[in-house]
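With one protein chain removed, the remaining protein chains of the complex are shown where they sit.
Moving on, here comes chain A:
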Amino acid sequence: MIADRLQRIGHSTISTVAGFGRAGFMLFGALLGKPDFRKGFPLLVKQLYVIGVLSLLIILVSGLFIGMVLALQGYNVLVKFGAEGMLGPLVSLSLLRELGPVVTALLFAGRAGSALTAEIGLMKATEQLSSMEMMAVDPLRRIIAPRFWAGVICMPLLALIFNAVGILGGHLVGVEWLGVDAGSYWSAMQANVDLYQDVMNGVIKSLVFALVVIWIALHKGYDAVPTSEGISRATTETVVTASLAVLGFDFILTAVMFGG
């Protein structure tokens, strides 16, 4: 009875660890080895479009609305203390440090991550990956690597765009609608936002999230059970696992960057 349960725990631990091992090997298989720029560059550009440009709309809309909501909520609190002049720093710091990287990563997991998992899972199920291998072309280099790099390049840029649009949204609500002084909105922001402490740390966060999300998405697709159920399960797992991982890493990074 107990031995049975222990055995089961041991089993699932081993398979989890083996899963990490496979994922690690996959990543290194894809990224090590000399890159071939002549063939690799067009593939990368295509993925930058598919992963980055096609995610742009959802990022713009979400950024705008989150900025507007932040300004609205922030104003209601600040105005009680007569501190509505601090609306600019409140909106921009919330976005740069937290909401920009985190929400972008969550949206990215839902929009691009799930699509990547499904795409690669389907390639596996329809034997496209196997047949590529039989043509002596390494699917890790041909399929996985360009998607990985495209994701790593796109996510920080998307997060920056998210921030910029959010700050504009805050301006729209705070200044245009609620009547905060435009000069104080911008100058207080300028005075309180530090390039390294706030902007760069946000970029570092979203770079880490990019690695995590894209790695999970690619691995779940590559490791999917090659059936329709397997692919749908893998797609769900990508969104759930990647979202939780982003929130977990966010806490750790926040503690390291702003904790002390």
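Please note the rule applied: contacts are C-beta pairs under 8 Å (C-beta built on N, C-alpha and C of every residue); 3 or more make two chains touch, one makes a residue touch a chain; residues count from 1.
Convention: contacts and distances are computed from a predicted model.
Trainee: The chain dropped from view, which UniProt name applies: "Oxidoreductase", "Sarcosine oxidase subunit delta", "ABC transporter ATP-binding protein" or "Cytochrome c protein"?
Mentor: "ABC transporter ATP-binding protein"
Trainee: Taking the entire complex into account, which one of A:Ser131, A:Ser187 or A:Thr236 touches the absent chain?
Mentor: Per the contact definition at the top, the residue touching the missing chain is A:Ser131.
Trainee: Counting contacts across the full complex, list the positions on chain A that touch the omitted chain.
Mentor: Residues in contact with the chain left out: 39, 122-123, 126-128, 130-138.
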